[in-house]
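Quick one: this structure, given as structure tokens, is what I'll be asking you about.
Of the protein chains in this complex, all but one are displayed in their positions.
Now for chain A:
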């Protein structure tokens, strides 16, 4: 039996523990904080295919969507607040609609269900009048990420996994051949392992350096506004067509695009802003007011609704906007599963399966399925000697 240390108890670490323990590995999850104490608790819980162009990330999103439904089956949809609510992307102008339509056409050819919507108000009655059109993505879903991470970790623990909170990994332990044989924690404890999975999210770069196989993962700050609880007013995840352009952009400055969705609790979440400002947690009132005005432009009723609070988090991004998933070619025994940017919740269970495949050599995925994800391997960040 393989002993696997997973560093990070966010949604990705929890999903890795879930998949690895299901495949028979002996798993220990370490987190310097507690469950879901990083980026996992700072998002909206999106499980999206709608914002992804054809390629490895969309493939992972589709694999993960199926995996989320299976996780929902196993652990209970109510427990996870998993909802097949669908996403609606709206275009304000005919030009934006053209761009959206060709994006959707490319996604359709990759197997995504994308339905043209002439009048988005038929789906979302409280949208403003006069939008050019939209696309409905029935496959988009939502989950409560903190509940989901905790539930997957608990399921792994029922299969014998261990979870240690407050354990900061400070270094790797290697044998004479250079193979990683365990990790050392800040308490000085050495935990032996046949494999170590770096699932440290936005802090994945630091952990990768400590373990001797650096990968570039950087923070991209985002704010989310939370309204007071309301009766159901927004049924789908609704966002403007310029969101996709913002997600894939490499601008350092502030970018905002309007994303609006309700939650089971009745609050409405309003995003999304993107800035590369390091780990600066300062509240930026200008960002908050920009997001609020974009949201009220799309849903005029929001003008009369109170905001309860604002939270912020740091998306973990790699320079090429793809997650880094797989074995590190420099350090035998080290595997990366981080850098999912704003899509980590949605991509988590597929990542867990892919990691189980890489770590255990086989596992839950057929080889031809795993071959679709070679673009995500860490090799792309390793310079040839």
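Here is the rule we use: a residue touches a chain if its C-beta (ideal position, glycine included) is under 8 Å from a C-beta of that chain, and two chains touch if they have at least 3 such contacts; residues count from 1.
Just so it is clear, contacts and distances are computed from a predicted model.
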Omitted chain, identified by the protein name its UniProt record gives, among "(2Fe-2S)-binding protein", "Multicomponent Na+:H+ antiporter subunit D", "Formylmethanofuran dehydrogenase subunit A" or "Phenylacetate-CoA oxygenase subunit PaaI": "(2Fe-2S)-binding protein"
Candidate in contact with the missing chain, chosen from A:171, A:230, A:254 or A:369: A:230
Of A:55, A:192 or A:266, the residue in touch with the unshown chain: A:266
Absent-chain interface as seen on chain A, which is shown: 228-233, 266, 306, 308
